[in-house]
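Shown here: the complex without one of its protein chains, the others still in place.
When the chains are written out, they are named A and B in that same order, and each has its own residue count from 1.
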Amino acid sequence: MSDAAHADIKKHVRVYITVFAALAVLTVVTVAVAYLHLAFVPALILALMIASVKGALVAAYFMHLVSEKKVIYWILILTVVFFAVMFIIFPAAHADQAGSM
Amino acid sequence: MTESVHAGNGHGGHHELSFWRKYIFSTDHKVIGLQYGITALLFLFFGFSLVMLMRWQLAYPGEALPFIGSLFGDERMPDGVMLPEFYNQLGAMHGTIMVFLGIVPLAVGAFGNYIVPLQIGAPDMAFPKLNMASYWFYFAGGVVMLSSFFVPAGAAKAGWTSYPPLADIETMGQTMWLFGMVLLITSSLLGAINFLTTIIQLRAPGLSFMRMTFFVWAQFVTSFLLLLAFPPLEAAGVLQLMDRLAGTSFFLPSGLVVSGEVMDVAGGGSPLLWQHLFWFLAHPEVYVLILPAMGIVAEIIANNTRRPLWGYKTMVYSLIFLGFMSFIVWAHHMFITGMGTAISAFFQITTMIISVPSVIILSGLFLSLYGGSIRFTTPMLFALGFLPMFGIGGLTGLPLGLAATDIHLHDTYYVIGHFHYVVAPGTIIALFAGIYYWFPKMTGRTLNDTLGKIHFWGTIIFMNGIFMPMFFQGLAGVSRRLYDGGQIYEFAAPVIQYNEFMSISSWLLALAQIPFIINVFLSWKRGRQVNDNPWEATTLEWSAAPSPPIAHGNFAAIPKVVRGPYEYSPPEAPDSYLPQNEGPPIQPKVQVEA
Partner (left out) sequence: MDIPYTVTPRADTGVFNAKLGVWLFLASEVMLFGGLFSAYVFLRLGVDDWPGVLDGTAYDRASDILNVPLATLNTMVLIASSVTMVMAWASLMMNRFDRYKLYMGLTILAGLIFLVIKYFEYSAKLSHGLTPSDSNFLAIYFTLTGLHGLHVIGGLIVNGYFWGPGSKMWKTNPAQFTNRIEIAGLYWHFVDLVWIFLFPTIYLI
């Protein structure tokens, strides 16, 4: 393998280690915010926000999404949209019961 | 049927595959497609037989079924009289088998598998071994579903929808239904991954997305629906299995009383949760049922009008929009579950919107007939028959999509009439069209035309005989899933008389399939032989591959695509057609019997 490619991979390795450190810190943050003892909905939103940052790091750098091709992005965007539909509409339907609005 | 010509299959030589590797555990998409097709047709006939039994009970409630009634044994039909529990098994399994073991495997597994690689100029699917695995998961799911009839208390009885709380407490057959579904869902997911990768990655040089056939576009959108909509049902299936096997209460509310006793479970669950998860899949599923059928009809119409499809781009964009919308309409199946007005209004609006692309596609197909030189070949008869039937099916859906009218019509025979029009004289007619159309590609022989025409007229007439009266029964208020067909209710008296008529239509429909079965068996080895492109079609499966296509490779050389898929009667050569791959305009010489 060429030297340039080697150097490229070595740069990647530095990124992996950095991301690992960030994930470790964020895990501590995740546990720490639990001590705020928020109500379910705000606690869920906060937890999901932090988890999304962690998840984004894993997806972007370990799964190489930062340098992935458009076709992959489109599939993931579509998936996220339908996941959001499910995640939002199910509770919305639950909240809006007959006679309540 | 085919002799395998191993034209440079990459292993550097010709090795004769054993019978098992050639016909049973093949990785060739054409063999797999045929496996799916044969298995699916058998399941369709079996599922149809289940309802023919039900229709005896509906026509003559409480009467013994002559000759064969006693064969079913005392737990099902003591003295030949159907028990309600058996009626419910037949109902639930008819729906499950027709949708998941019959139509989808035929429309997607058979036609999709066989035709898509050919129409995009690919040697096979992207993942041939995964393709084979998909088929065997389907087969296994089918075995599990069929075996459920023979366990104590029989098969699933809680409808094809498996609603809790009933489904949670039903007998063993319900658990087998859930396991069967897990296997079938796995098959579909693996298939969807294969189709999407194949269409995106393996298109021949020059085949841009907007040069793909409408059939391939339909399969493409269908695969996205399968990929993203099935997993929530798989999740629901896992949860219902936990309820049944581990005693959880995902779907069991607190304080549920069964047979006079409060259930000893933790409670706190929600039957509505199942409905949301189920319909999140099951609504896109109905588009899975119809989209491939529209694709088949489009191919046959273009070919037999000798004209391009009307508004190809508009129809493709409508297809994509339809696929997207199909994910956000599901709760129109839940209008009467106590949902509030805001969320009901949301789903009503999205449901009304989704009828627009549907109408555009149907109109496009109708408009494609205008100005065409129509050849009334057998496939074209079936394709033409599809159009008004799907029209009736679609239009009768509108009162169901509007919450106010749905209150009256939900769970009545009107619903059964609506969806059967779309699936039976709709999709099944289109699938028959596809069989008549592509049989010569698969075998190098045509099916007999006279038998085909008898099959067509018999099928379409008797299908209407079964399903048209259902609208009137539903409007009169007759509920579905009634073991006696509504006989016990006074308000149903004016419409009960239709039951016998509908049942007789169903038995005559069965007889009308006999010419088809004979036709297939006779023509497979002894039908009239034809050349590689008897319909004079432009698309790659006809213009670039032999009949049947080469095993493990399809084409002698990968075709190069230079134009769109429906260049019939181009302005520069109005008597000819232009094949999609490189080549001059072709003057039709061979007369296909119309």
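Keep this in mind: a residue touches a chain if its C-beta (ideal position, glycine included) is under 8 Å from a C-beta of that chain, and two chains touch if they have at least 3 such contacts.
Source: prediction; values computed, not measured.
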Shown chains that the omitted chain touches within the full complex: A, B
Contact residue for the chain not shown (choose from B:Pro84, B:Gly247 or B:Pro588): B:Gly247
Omitted-chain contact residue, chosen from B:Glu234, B:Glu299 or B:Glu567: B:Glu234
Residue in contact with the excluded chain [from B:Ala266, B:Ile407 or B:Ile514]: B:Ala266
Given B:Leu146, B:Ile200, B:Ile320 or B:Ile454, the one touching the chain that is not displayed: B:Ile200
Positions on chain A where the hidden chain makes contact: 1, 5-6, 9, 12-13, 16-17, 19-20, 23-24, 27, 30-31, 33-34, 37-38, 40, 43-44, 47-48, 50-51, 54-55, 58-59, 62-63, 69-72, 75-76, 78-80, 82-83, 86-87, 90-91, 94-95
Touching residues on chain B - with respect to the absent chain: 7-10, 123-124, 126-128, 130, 189, 192-194, 196-197, 200-202, 227-236, 238-239, 242, 246-250, 265-266, 268-270, 273, 276-277, 280, 552-555, 558
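The definition used in the following text is that only the chains that are shown with their structure count from here on.
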Residue ranges of chain A touching chain B (in the complex, touch as defined): 71, 78-79, 82, 85-86, 89-90, 92-94, 96-101
Chain A-facing residues of chain B, complex: 200, 224, 228-229, 232, 270, 272-273, 276, 280, 327-328, 331, 334, 338-343
